[in-house]
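Removed from the display is one protein chain of the complex; every other protein chain stays in position.
Here is subunit A:
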Amino acid sequence: MMDLDRESEELVDLRTLDYVSKYDEHLMCPICHCPFIRPVRLQCDHVFCQKCLNSAITSFDAGLQNFPCPSCRTSTNGIFMNVPRLLLNMCDDIRVKCPFSEEGCMEILPRGHVQSHVDKYCEYRPIHCPEQACDKKTRKKNMSPDRRCLHGLTRCGTCGEDVMEQDLEDHTRELCLSLRTTCPGCAATVFRNSLKEHIDTCPEAVHPCSASKFGCAAKLKRVDLGFHEQNCPLITMGPFFEAQNSRIDSLDMTIRHLRQRNEILEEAVSKIPSTLVDAAQLLPEGRSVSPTRPHSRSPSQTRASDPSVDRSSGMSSYLLSLHEALREEVAGLSLALTDLDARASMAVMNESLRIKEDMAHTNSAVNSIRMQIHWLMNPRLHQGQRAASAGPGATRGTSTLGLTSPNAGSSNAHPSGPGSRGLSDSGREGTKL
């Protein structure tokens, strides 16, 4: 148990690994010529494995402080720095073979994973025999679950050889010298490891006729085969068949070649109509620029100028373009109409405004005239009133009896004042006007 624990902590020596992938030369420690293992950086920016540098320092007697950089001999001053993680990752990513590849482990993995692979996963790692007295090792995958020693010698029951228990299975399956098998032809029993040689020479082994590829169905024992091959018609025809075959092969090649060419050409041909339609579309469009041209002539022109164009498609595209031109025209007209409409309503509004203003002027003039007439009419009205007031006053006085005479006297005397002043006023107003 103790041994096992110790062994699982055993460090893999990364320098002895088999590096599979190519790595950059700059990732190589200049001392050990391996990709850097736990590298450190000196003040002069040179990088070395820690272990390489340590052993160089130990063999240097003038002290750590004076130790010069092995590459450039600059003094290190005893300062060792970390390297960028990038460098560590690049070194750890280099692919290596599992250190137990000789034991049969085919694993190829990044160097950074080797330790854990060996510690935990590698089935081929030789581990110490659980038996304290035994100093041999067993592959991890062969370890018996009851932690028994598998190194005791066992005698192979068939060949009598002494084999270790752990190897017994392999031995009985493949390696045992006593393993025999029967030849399928002559029924002789031969050792298994020499069966191949035996079949090559066995006179009883059944071999097909050498013309079997041309259809000879004969399958005969080697002894009879010679006789058969002398008479076999297919063998005499053989050279002819060969020649035919080679001819067919070459023709096959030619056909394949031509087929490819044909495909390419077909593709090109299928592209031609589409390019022509494009060209046809370009032509009527050029024409629709001048819509004033008499339309009845255009289609015949199109046909005449481009006879190769598919007629119907040319026609339809022409009509389409015509339609488009008309639509444009209509749109232009509607635009003009709205413009006109706007202008007309604007003019109307302007005119009406002016008229309104004029009307206001006339109104005011009429008003002033009315005022003047009124003013001119006023004295005459007063005169008319004064003249009329005698008559109606008398009539009123008569109608009111007794009371009228004193009232009428005062009323007469009273309006005389305003009346005279009104006259003088009217004289002044007249000069003003």
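Just so we're on the same page, a contact is a pair of C-beta atoms (placed from the backbone, for glycine too) under 8 Å apart; a residue touches a chain by one contact, two chains touch by 3 or more; residues count from 1.
Everything below uses one rule, namely that contacts and distances are computed from a predicted model.
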Undepicted complex member, UniProt protein name, chosen from "ADP-ribosylation factor-interacting protein 2b", "UBC core domain-containing protein", "AAA+ ATPase domain-containing protein" or "Queuine tRNA-ribosyltransferase accessory subunit 2": "UBC core domain-containing protein"
Option from A:Leu14, A:Ile37 or A:Cys52 whose C-beta touches the chain left out: A:Cys52
Which of A:Pro70, A:Gly112 or A:Pro379 contacts the chain that the document leaves out: A:Pro70
Residue numbers in subunit A that touch the chain omitted from display: 30-33, 52, 55-56, 59, 70-71, 73
